[in-house]
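Below is one structure. I have some questions about it.
Removed from the display is one protein chain of the complex; every other protein chain stays in position.
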Amino acid sequence: MSARWAVVIFPGSNCDRDFVRALRDVLRVEVVEVWHKDSVPEAIDCIAIPGGFSYGDYLRAGALAAMSPVMASVRTHAERGTLVIGVCNGFQVLCEAGLLPGVLTKNDTLRFRCHDVYLRSELNGGPFAGTGLPQGEVLRLPIAHGFGNYYVPPEQRDAIERHVAFRYCDPLGDVSRRANPNGSVDNIAGVTNAAGNVLGMMPHPERAVEALLGGTDGLRILQAMQDWVAGVRAG
Amino acid sequence: MIRNNEKATTGQGTRGILVTTRIEITPAIVEEHGLTPAEYAYLLEVLGREPTIAELGVFSVMWSEHCSYKHSRPHLATLPTKGPAVLHGPGENAGAVDLGEGWACVFKVESHNHPSAVEPYEGAATGVGGILRDIFAMGARPIALLDALRFGPPDEARNAWIIRGVVHGIADYGNCVGVPVIGGEFSIDPCYTDNCLVNVMAIGVARHEELMTARAEGVGNLLVYYGNATGRDGIHGATFASAELTEDSAEDRPCVQVGDPFMEKKILEATIELIASGRIVALQDMGAAGLTCSSTEMADKGGLGLRMNLDKVPQRAANLTAYELLLSESQERMLAVVRPEDLPLVARILRKWDLDACVVGETTDTGRFVVEHHGTVEANIPLPAICTHVPKPEPVQAAPAALDVRDWTTVDFAAIEWNGLLLAALSSPHFASKRWIYEQYDHQVQTNTVVRPGAGAGVLRIAGWSGLLASTIDGNGLWCMLDPYEGTRCVTAEAARNLVACGARPLAATNNLNFGSPRKPAGSWQFAEAVRGLGDACRALGTPITGGNVSFYNESPRMAVFPTPVVGMVGVIDDPSRLTPATFRNEGDVVVLLGPAATHAGGSRILRDLTGDLVGPAVRIDLAMEKRVQEHVLRLVGDGVLTAATDIADGGLLMALAEMALGSDGGLGCEIDLAADEAPAAALLSEQPSRFVVTCTPGDVESLLALSRDAGVRAVPLGTVRGGVFSIGGVLSLTVYELYEAWEKPL
Amino acid sequence: MLKVHVLVHLRPDILDVQGQAIRQAVTAAGHGGVAAVRVGKSFRLEIDAPNVEAARDEIERLCHETLSNPLLEEYTWEVEPS
Partner (left out) sequence: MLKVHVLVHLRPDILDVQGQAIRQAVTAAGHGGVAAVRVGKSFRLEIDAPNVEAARDEIERLCHETLSNPLLEEYTWEVEPS
């Protein structure tokens, strides 16, 4: 049984079409596009909040989108256990909306960075890893962001440690300072909420789903979500 | 106060109309508007009376070089613009070519040199905005950008500031709108110190039936304005872009525009929805000369007239005058021609994107441009006078400028230590890795990027189309300074060669002609020669010109830029499996040079940087030979013989080999031997065109050489691909790591 | 050590695209009373100078040449109590 996906679109989203294409043409699932002034329909299993520059990223990345009408329905879904994945700007939106801990600030290099990075998966099973993406596995995915520097205040670090999903690492999986492209605390590239059904990450899984474009590691995350929904349905 | 609209409409207005603006048109004001006495006399004749200040402004911008192409048009008319693939040639917002299977590729290049020289960030950003609007105004979704950048040496603080600002401005704008930058150029020469060159090319795709034009039709159709409100920014930008930069330009404040990429993204999406609705008659963005140029060009193309009411124009500054409203170059504004019955639907689509549909006028059958403001007619001008029948400038006596050229043989090559020369060249900003630039650009958004920037042409897939689209942008001011005719032919050939190297068949070209003043003999002659060269090369290579842009007056009191035509080209890889890399792939592959022997090292970028001189003679090209070599390489690619290919251009064979090593993932280098009788200086530094470096497996060498012999193309085995080492027997020996350390120098 | 606070805002005749987008979004989110927003930059500097007089020229140059682009922006500065 295939999952039903929603891709949320804000004015200024620019990875929405890429996400829809990855889901529809590569994963071959059913996708609805949800405009920011509308609500995510009830019968949805997975919500994707794509990258881009929602509202121009004016003020702070993701801050204005976090206030938009569609986010109320995303919140309801998230509380109910629907899987939510926010990528890049989507991650920033989820943090600004308080659905994920922390905040993303300016890269410490002060520059936008677009290139491939390596990520170590810290997920121990669950909806975004399942059995296909073992803990410690190294993925290669592209980043493209100017505000990917993940920050949580020191007093919250312990609390989120269990929810770290991905860390920037070198090709061998070593989490080093050199492998950190943006100054993120503890090389954090992605986190989940405490319940484990909301994931935010700066690297772009939807850009790594075809060998022609340089890699397919992103598919492993999307496929895990797909399998998880199928598993839950199957009971 | 007069209200003699009637008289004005019939062209018999009297001086009385001046009362509406209360500004007397003195000779000083006329001169300030860049009109010569002869041009002003022609204006008076056309109008039959003195102009209002608003009219003077309209004539001034419409007759400026930027809008009227008055100096360049006779030359540009000689360019080849037709071919089996051409759907729209020059004259539209952008050119369009057929890709097959119902797909069209829309592309064009634009410059934003002058704005970038005074406000690099906003100047470059708004340049990106402008060229993107040209693409989506044609009904195409922009899918890629390429940027050709030229600056003075970055060790001067002001140059460094301009460089960083320009790159940052392009990055912020392109990234936000979500169009990947898939290639470009970055070149340094002292001649660009006072006038940087910022040329941006955009590519879009559309289904044939979605293509839109800027030709208005029908009387009584509405002019619908949408996008940002109009302010005072950028007033007289077009005339500004047509004048030399002087000391005062820095304080030329009102010309600076700010970009709003978020608004651009909204008008992009809205425009694509509007066109898909089938309810748009014609469309144009408000670029140079804003509301005036966009509205009058659409009407004139359709042989119509226009009535406009400026009170209806959205405004974000208080008390804007008619003059300002007509000439403002506020960014992110579009103008559509819509049938009255379609207005509600158009407005509904715009509202989805939080945009308003503002009806600012309508088409008429009078052939005149009639503008009202606060109940007064502020302009009433016959359209042909500002759109087509522009005054011809007096021809400038074309004489070749005497150049101080040093012959390459006078360079003391015996004193050259080649290891050091190569490392120094690699770490110079001209040749150093451009990673620091293209990593600031989102080059993957839209998930079509098959070959990312870094080595050779950028390559895109287009979903739903069986081929791959390759594109490149190339220029070489040094070659063109030495000989604008030959140089431009070589530049055009280089662009085609870049495409051929990755396995693409060149399809069509666009160009940006960056020159000094056309009113001076040197500039005028260089321009004429360059255009002649461009035309020759495009005819020989079968790549028609579908559009372009001219940027004159790239000079200051103390220097003029080298004549710098920049050629953008698109090509098609019919069989995606034949995509060929530009970098070494396998240890043990054989390295082969294809093309004529090098005879001299004139025009060499490395010798220019070494000596500070113009080192000649000029590089020349045999276009028949060029075409033969290109066809041969495409044949080899088609037969699957090549494992990698790159063209030889600036930096000669030496740089071509170094770049093939530096771009390879695994640190592959090569061991090369020059023929015993070959002098290293000419062999390694010559920028002689029509040459490629290719590699093949050892098993394929014999057939490669045999095929080359049959094709009449010289093929010389040079050596072998080797891990880690980069050596040229008897000349230099380095490790790939040493090359890399010198090359990877972010600015 | 002198504490100097510099404010840089766009010139009034230049479109403040950020301010415009922020105003629209906060209005849509229910802050109906916000009629206008203009965004600028604030720099808090510490300058090694005994008093304002000694630093005035330096501060002016800093503001004019580095912290603002006079083509687009205007600035004000004041010394803050330390």
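We just call them A, B and C in the order they show up, numbering each chain from 1.
The definition used in the following text is that a residue touches a chain if its C-beta (ideal position, glycine included) is under 8 Å from a C-beta of that chain, and two chains touch if they have at least 3 such contacts.
All of these numbers come straight from a predicted model, not from anything done at the bench.
Participant: Among the options A:R4, A:R24 or A:R60, which residue touches the chain absent from this view?
Facilitator: Looking across A:R4, A:R24 or A:R60, the contact with the absent chain belongs to A:R60.
Participant: In the full complex, which of A:D25, A:E79 or A:D108 touches the chain missing from this view?
Facilitator: A:D108
Participant: Out of A:G136, A:P153 or A:G231, which is the one that touches the chain we can't see?
Facilitator: Touches the omitted chain: A:P153.
Participant: So which bits of subunit C touch the chain we can't see?
Facilitator: 1, 7-9, 19, 22, 26, 29, 31-49, 55, 58, 61-62, 65-67
Participant: List the residues of subunit A that touch the chain left out of this view.
Facilitator: Residues 59-60, 63, 67, 96, 102-103, 105-106, 108, 110, 151-153, 183 of subunit A touch the chain absent from view.
Please note the rule applied: only the chains that are shown with their structure count from here on.
Participant: Applying the document's contact definition, name the chain pair with more C-beta pairs in contact, B-C or A-C.
Facilitator: If we tally the contacting C-beta pairs, B-C comes out ahead.
Participant: Take the average of all CA coordinates in subunit A, do the same for subunit C, and state the distance between these two points in whole angstrom.
Facilitator: Computed from C-alpha means, the inter-chain centre distance equals 35 Å.
Participant: Which residues does subunit A have that touch at least 2 chains other than itself?
Facilitator: As it turns out, subunit A has residues touching two or more other chains at 55-56, 58.
Participant: Where in subunit B do residues touch two or more of the other chains?
Facilitator: 260, 262-263, 354, in rising order.
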